[in-house]
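Here the complex is missing one protein chain, while the rest keep their positions.
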Amino acid sequence: MSKTVVLASVVRQESITGMVKKLELSVPEIAREVQAGQFVHLRVADSFYPLLRRPFSIADADAAAGTITLIYRIVGQGTALLARLDCEDFVDCMGPLGTGFSIQGEKPLLVGGGMGLAPLVMLARTLCPRPVEVLMGGRNEQELFWPDIFNNVCQHTHITTDDGSIGRRGFTTDLLPELLTKVKYDIIYACGPQAMLSGVVKIAREFDIPCQVSLEEYMACGIGACLSCTCAVQGGKRRKVCTDGPVFWAGEVIW
Amino acid sequence: MSKTVVLASVVRQESITGMVKKLELSVPEIAREVQAGQFVHLRVADSFYPLLRRPFSIADADAAAGTITLIYRIVGQGTALLARLDCEDFVDCMGPLGTGFSIQGEKPLLVGGGMGLAPLVMLARTLCPRPVEVLMGGRNEQELFWPDIFNNVCQHTHITTDDGSIGRRGFTTDLLPELLTKVKYDIIYACGPQAMLSGVVKIAREFDIPCQVSLEEYMACGIGACLSCTCAVQGGKRRKVCTDGPVFWAGEVIW
Amino acid sequence: MSCAKDMLAVEIAGIKMKTPVMTASGTFGFGLEFIDFIDLKQVGAIVVKGTTLVPRAGNSGRRIAETPAGMLNSIGLENPGVEEFVNQILPQLAQSQVPVIVNIAGNTVEEYGELAARLNLPDVAGLEINISCPNVKQGGIAFGTCPDSAAQVVGAVRVKTNKPVIAKLSPNVTDIVVMAKAVEAAGADAISLINTLLGMAIDIHSWQPVLGNTVGGLSGPAVKPVAVRMVWQVAQAVHVPVIGMGGIMTAADAIEFLLAGASAVSVGTANFINPYAAVNVAEGIRDYLMERGLTHVGEIVGKVGNCL
Partner (left out) sequence: MSCAKDMLAVEIAGIKMKTPVMTASGTFGFGLEFIDFIDLKQVGAIVVKGTTLVPRAGNSGRRIAETPAGMLNSIGLENPGVEEFVNQILPQLAQSQVPVIVNIAGNTVEEYGELAARLNLPDVAGLEINISCPNVKQGGIAFGTCPDSAAQVVGAVRVKTNKPVIAKLSPNVTDIVVMAKAVEAAGADAISLINTLLGMAIDIHSWQPVLGNTVGGLSGPAVKPVAVRMVWQVAQAVHVPVIGMGGIMTAADAIEFLLAGASAVSVGTANFINPYAAVNVAEGIRDYLMERGLTHVGEIVGKVGNCL
């Protein structure tokens, strides 16, 4: 599973909502190797502006077609430049990076918030034919375009929105205990904002269900060389989110 | 003749040779006002890379159509980015800048070398219906695409190339004394490399013919504020190439 | 009453400005170069090009070079001298009714004093002492990197003028706070920073320095993090107002300086790229304040680390 830097060509770029886009890249070297939860590190401009690469989870991959899919939100200059890419443009792509999800159990629950749902798409596909359920949260109906994406790869989606415009009103962490009481899930995979993750981890611990979380950190190198992304773990040590993670067992991380 | 900054839209961009391109911009505010010898200052990217604007002579203008034409050579990063512009793209354009040629005399000779020929195109058109002759120099035939451009706007072109592949072998300054001996030109307008200009000025002085030269300098602001472009003139003073020039009377400049 | 005009009005060392956005010396000419683009009255104050006792031709050879997100300059204080400035330029500039601050540079302590005396004129709103120009061999940078000489220069100016005196600091020092305290103690009414960082570029084809003067001053976005850091350090250490500059291109950049502790800011290199920069930056600051329900720019000065 060696890392490479390749010029990936854009196969398709489409808008999901005003600010969220889906980018399909042809990059067989990575599509072949990638495991759910890994990410790519893109150089969005051949310029010093922006200078650093940008990390994006691999939301899906098709080894046969040699393509990977990213789902990203335009939040700043780097993602704005990414959004300008057209079919047949090239983008400098490093990957696959990081340590992905560890596939186990028989009855998984995936919990995702915001753009944290991206890596869960590929995870859900990887978990097939297990009966995958996804608990997803977002601010409002508009932001919750995710059910459409997950419908093909999972059995059931549970939805919460902050404003109740779709699904249950509240946070994923409000609905989670209820789900765990009803169904005997044997593993939880979570990705999303820090606040959501710590909530999920706490509930998983209460219900005594193993839980993996995918973390986000500001990254320079993406390959373990700069130490910009390290996080404190049990035992007074620190680990690198870019190589030891982004996926960690919940018990390892200090919240 | 006030200066403005406007978003000019690209009407046409075409290659003249591999590295020389012609760019037609729609920018009525400037097309209306410009005088031969003036220039525009372009911001080629909405980025800090490159940071500064780039100056280009206005090679031609069509007040009715509201367009100006630039002829430029790709020499570095700024011009490379300029060359990527497509029809309907926009470029941030400041102009018209500088003091152009002073139109006078009845029998003008225009002397140009390399990209210095660009502003002479508009000058030739402006001098119509006077019988304009152009003495042009370049490295080789390939670089001398200029006769095609000048044919519509002048009576006669005299050509020199360093390698003799077209026209007379040698420099414009080799042919110039000969021309001045044969024909009674009453004014010389010159634009091109420093070495050519100083040669032309010396010969013009010997033949006692008034001469205007257009200078080039590294420019930051283009509007007289930074003093990056000043040159020494007679009387121990300095003048700004961007506002007092780029066109000066030969006698004023110190060579 | 939070009228949109008052939101931005500030008074720095007794100089009343309509906005906290000034223009940096050497980057705005004598202001008049910009009248095709902006109404000078919309600028907080204009700091004119460094002025010397006698006219200076400046450095020879190439004077600017572009660098990543920055530029090097080695103008070398080309200027018409204080006489011509006072007689020819100042009367014109005065008509635009914007505070005019004269940036002065001398070769000796006495020259600074003389310049100050010569500029005790009604049309001069204040003096900015350039003890930090990296482009002049004698004086300049030498004064700017030694706290004692910097204090001497400020003292010499102080005794010769009743105008507000702004000391402009060089970033090319080990401890900017020591410099700031020295000029404050010597009587500076305000401190402006940063001047340019000393830099160099080499043409790898010709093997020659790109600039005629070999070295030059680095300015532009590249230096902003250094400038913000120094403004933050100085603002905590002195009691006089700080004028922040270095790489301000947008209102967001200016707000960083204000939060760091600058009471006003200057726009420099940005003027070359966008002649409306000083006005755009002021408008952007106003928008920022309004979006947050703030009523005056002073409410954000030095607020880094606080909560909105």
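By written order: A, B and C. Residues from 1 in each chain.
As a working rule, a contact is a pair of C-beta atoms (placed from the backbone, for glycine too) under 8 Å apart; a residue touches a chain by one contact, two chains touch by 3 or more.
A quick note: this is a predicted structure, and the numbers were derived from the prediction, not measured.
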Omitted chain's touching partners, listed by label: A, B, C
Contact with the hidden chain (one of A:74, A:166 or A:226): A:226
Sole residue of C:42, C:67, C:108 or C:295 that reaches the chain not shown, by the stated touch rule: C:67
Touch list for subunit B against the chain that is not drawn: 48-49
Contacts of subunit C with the absent chain, listed as residue ranges: 67-70, 72, 145, 172-175, 197-202, 204, 206-209, 215, 218, 220-226, 228-229, 232, 247, 252, 255-256, 259-260, 288, 300, 303-308
Touching residues (missing chain, whole complex) on subunit A: 2-5, 43, 48-53, 94, 218-230, 232, 236, 238, 243
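Here is the rule we use: only the chains that are shown with their structure count from here on.
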Geometric centre: closest chain by C-alpha means: C
Centroid spacing, where centroids are CA-atom means, of subunit A and subunit C in whole angstrom: 47
Cα-centroid distance, subunit A relative to subunit B, in whole angstrom: 56
Subunit B and subunit C, separation of their C-alpha mean positions in angstrom: 36
Residues of subunit A whose C-beta touches two or more other chains: 48-49
Subunit C residues counted as touching two or more neighbouring chains: 68-69
